[in-house]
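Omission of a single protein chain aside, the complex is shown with its protein chains in their original locations.
Letters A and B mark the chains as written, and numbering starts fresh at 1 in each.
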Amino acid sequence: MTMLGHRVPMMASLLVWCVVWEIVGRLDLIFLLPPFSAVLAAAVDLVQTASWQSATITTLRAFFFGMALAIVAGIPLGILMGRSKIADDLLGMWVNIFSSAPLSAIVPVLMILFGFGEKTIVAAVFLFAIWIIVLDTRAGVRHISPSLIEMALSYGASRTALYTKIILWAALPEILAGIRLGLIRGVKGVVIGQLLVAIVGYGALFETFSRNFLMAEFWALTIILFGFALVVAELIERAEAKVEYYAGARQ
Amino acid sequence: MATIVRTESEAGGLAPFAGGHAARGWRDQPVMLRLLSVVLFAAIWEIAGRIPVSFAFPTFFDTMVAFFGLLADGSMAKAYLSTLQPLVLGVVLSAFLGVGLGTLCGLWRTGEWLLIPMFIVLQAAPVAAFIPMVTFIYGIGMTAKTLAVMILALPVIVLNTYKAVRNVNESLLVMCRSFLGTRWQTVAKIILPDASPVIFAGLRLGVAAGFVGVVLAELLITPTGIGDLITFHRSRADYAEMYATIGSIIALSTLTLVFLQWVEVRVFRPEKRGA
């Protein structure tokens, strides 16, 4: 997984696309697509406005709350399903259904249950992110070699020690992979939630920009969001690289 | 050296349906436990509805009654008729375009360099933000909704196809060359068949994403079809009808995915078909 070594030159093609964007924007072919430089300028202005800053804080707060809940609930649930056959049989079906279901359809329900505010966004992030964390944790626990658990038991490990010292660590590579995918889904959850609620955080900004045809600002906000999603994914990937060595060595 | 592209398929998706490492199909699972699981889910829902946890939380029973009511008066059929058009169109277009682009990028270095980073970004980024934009350009009709489906479905299909084509079994390529296969024969008889399981997994993820896209489009762009049914019943506080509609689209998406899984095993995976 020498991702960084190969990714950098490959990602360079994105610059080509930025240039294409700039040219298309300057030609003024589509009024919806201002030149890339104008979008960057708008982004610089945007981050200095109070409305963007408060929207960002709202968005980040909802995102981190939702993610924290999803991780705290998802990992134990995944471990439970990995260890107990009954729990797996009872819950497996639902976790699978929800992990691939169009959860955007549930957001309207969240809106009436939690109101048109931040709580709905937190719930949306939680709902989008948790299932993949559960699935990956379960897969990680299932992957643990039985002899490792037998080793711990034969050396007299207590139940707590077995879970905190062996199972959690042995399943860590998959758990982190699940968290990474969960984060990506969480970002989608926060955006979809805010777009649908439309009066909170970035959703409100998107609404304002699009209603007033502020295209440069609209794109600037989109790029900031994309950048945030990619940075989050990259950070967790680095953490994953640190445990990757024993993902292979474990077998 | 191929860049490693990670898509969700490798970890998530329909793990137990897909068999996963435990390699058991959904049919092998004890039917009783599955039924019990459904019954428990319904029971918990019923109890939660009866407490009630919220004024906007109907019981399971009421929701089922509402579901059959919507079926009986034809409003559900009408809604799906309109929802399925952009969905099917968008998914089919994404499938052809995505498999084509992915194969091209897998075989052609320049295409890979130009397109794959963009799709990696689109895959990781919340592309739903584009949906309001699509409305500006294409209005509120069928085109906009089809595009919304494609925006969500295309990246995962392209990336899975690309990954599958790039990681094709090297020894089969050498075998084909040693038996005098031409470039075209190598692609048609080795690369595509070898890649087809992963491509198909990508298509399944694409279909799932397409469902998200069509629901979003109908909630964000203009209320039609299922989105209209949800919005309409919410505005009238007919929560049972609203829940029934949402449940139906989740059920439909799940059934579609299970069906695709079944087709995949039948068509592409002789080694998974069982004895």
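Operating definition for what follows: a contact is a pair of C-beta atoms (placed from the backbone, for glycine too) under 8 Å apart; a residue touches a chain by one contact, two chains touch by 3 or more.
One rule holds for everything that comes next: contacts and distances are computed from a predicted model.
What is the missing chain called in its UniProt entry, if the choices are "NitT/TauT family transport system ATP-binding protein", "Carbohydrate ABC transporter membrane protein 2, CUT1 family", "Tetratricopeptide repeat protein" or "3-isopropylmalate dehydratase large subunit"?
"NitT/TauT family transport system ATP-binding protein"
Considering the complete complex, which visible chains touch the unshown chain?
Contacts of the omitted chain with visible chains: B.
With the full complex in mind, choose from B:157, B:190 or B:265 the residue touching the hidden chain.
B:190
Quick one: say which of B:137, B:174 or B:237 touches the chain that got left out.
B:174
Which is it among B:113, B:232 or B:268 that touches the chain not included here?
B:268
Hey, which chain B residues sit against the chain that's not shown?
Touching the missing chain: residues 171-172, 174-182, 185, 189-190, 193-194, 196, 268-271.
As a convention for this text, only the chains that are shown with their structure count from here on.
If you average the CA atoms of chain A and of chain B, how far apart do the two points sit, in angstrom?
18
In the complex of these two chains, what residues of chain B are touching chain A?
Interface residues on chain B, with respect to chain A: 1, 3-4, 8, 11-17, 20-22, 29-30, 33-34, 36-38, 40-41, 54, 56-57, 112-118, 121, 124-126, 128-133, 136-137, 205, 208, 211-212, 214-216, 219-220, 226, 230-231, 234, 239, 242-243, 246, 249-250, 253-254, 257.
Write out the stretch or stretches of chain A touching chain B in their complex.
Going by the criterion above, the answer is residues 1, 3, 6-7, 10-11, 13-14, 16-17, 30, 32, 86, 89-94, 96-97, 99-109, 112-113, 131-132, 135-136, 138-139, 142-143, 174, 177-178, 181, 184, 187-188, 190-192, 195-196, 206, 210, 218, 221-222, 225-226, 229-230, 233.
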